[in-house]
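Here is chain A:
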Amino acid sequence: MTVITWLLALLQALLIVALAPLLMGWVRKVKARLQNRRGAPLLQPYFDLHKLLMKEIRVPHTASLLFRAAPYIVFVATWLAAATVPLLALDLPIAQIADIIVLVGLLALARFFLALAGMDVGTAFGGMGASREMLISALAEPAMLMAVFTLAMTAHSTSLVSVMAHHLADGFLLRPSYLFALGALLLVALAECGRIPVDNPATHLELTMVHEAMLLEYSGRHLALMEWAAQVKLLLYGVLITNVFFPWGVAQEFSVTALGVGFMAVLGKLMILGAALALAETTLAKMRLFRVPAFLNLALLLALLGLLSHVILEIGA
Partner candidate 1 sequence: MTQLPLLQQFVLLLAALALFLSFVLLAQARLVAAIHAFAWQGVLVAAVTGVVALAGNAHHLYFSAGLTLVLKGLLIPWMLHRLVRRLELSRHTELLRHPALVIMAAVLLVIFSYWLVEPMVAQGLAFTRNIVAVSLAVVLIGLLMMVFRQQAVAQVLGFMSMENGLFLAAVSATAGMPLVVELGVAFDVLVAMVLFGVFFFQIRASIDSLNVDRLNRLTEVEIPPSPPFSRRGADTPTATGASK
Partner candidate 2 sequence: MTALLVMVLTPLLGGLVLALLRPLALAGWFNLAVSLITLGSAAWLAWEVAAAGVIASTYFRVDAFNVYLVVLTAFVGVTTSIFSRPYMRHVCASGKISAMSMRIYHSMYQAFMLTMLVALTTDNLGVLWVAIEGATLATVLLVSLYRTPEAVEAAWKYFILCGVGIALALFGTVLTYFAAQHVIADPSAGLTWSVLYERAYELNPTVMRIAFVFLLVGYGTKVGLVPMHQWLPDAHSEGPTPMSAVLSGLLLNVALYAVVRLKMLVDGSLAGTTTPHLAGALLMGFGLVSFMVAGLFLHRQRDIKRMFSYSSIEHMGLMTFAFGLGGPLATFGALLHMLVHSLTKSAIFVTVGHATHIAGTQAIERIRGLIRTQPAVGWALLFGVVAIAGFPPFGVFTSEFLLLTATMQTQPWFTLALVSGLAIAFAGLFRHLHPMVYGAAPEGQQPVSANMLPVVIHLGLVLWLGLSIPDFLVIWLNRATELIAGAPVL
């Protein structure tokens, strides 16, 4: 049994890596359609990754060992973080040993090395991107933790699996705290994944870019890994939001049908979320960097209100 569950966990982790470019492709496709363009094919991100992996690596001569190691560390850390989120089934061993705080920690580790790599070369853009990234994450992380604690308080556990199981056992409940936490996590996800209105992933405009500025010096396999890690991160947040707040469909036993239903359910949920993201990015304008703290403060406020409304309204009701 344990061997099978570990195999399933491995399968799930591989699935995440395999699916991540697809989600990115889907978001780009919907966005293009909304803007009356035909857009690149759905599988274009895979082609891009393939092309980059084949290419020669060029490394700036000012770069240190850190610059070469960073893509691997970032990719693995993000992947590990993603593997802790229940994608298809609840009772997987990796989810039992790693809770939400580990997830946040792994993401922080990835971000730390990303920022270091950005500064390592010593170009102006790399340093600028790194400092902006750190500003955003310093504000986003407390909001994320607070939102996550709201969920944890309801379930009396910081394990994602328990939170989801608790939620499934309760059935459909209108919880004010969940609504606020959902709002906070959505804002945090937009900021952390570098989407509009915080950052624009589709541009290399020097004054506004954050994430892209740190990757400017990368090429070939390194760039592919970095891009892939960003895609995995987007998927991670997508799965986190959909599966924690709308856990219906996730397999609670290890039968083929249950897993199949779980897979279809998560695909459907991610498609809806991706479309919503594309819609939001089409209608919103990117905000100035100075407004970003206000944006993230709103996320923090929502998370705080979630916590408070849980205490005030839900305990003892």
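Here is the rule we go by: a contact is a pair of C-beta atoms (placed from the backbone, for glycine too) under 8 Å apart; a residue touches a chain by one contact, two chains touch by 3 or more; residues count from 1.
For anyone wondering why these and not others, all candidates are chains of the complex that A comes from, given by their letters.
Not measured: the values here are computed from a predicted model.
Asks: Touching chain A in this complex is which of 1 or 2?
Replies: None of the others touch chain A; the one that does is 1.
Asks: Which part of chain A faces candidate 1 closely enough to touch in the complex?
Replies: 170, 173-177, 179-180, 294, 297, 301-302, 304-305, 308-309, 311-317
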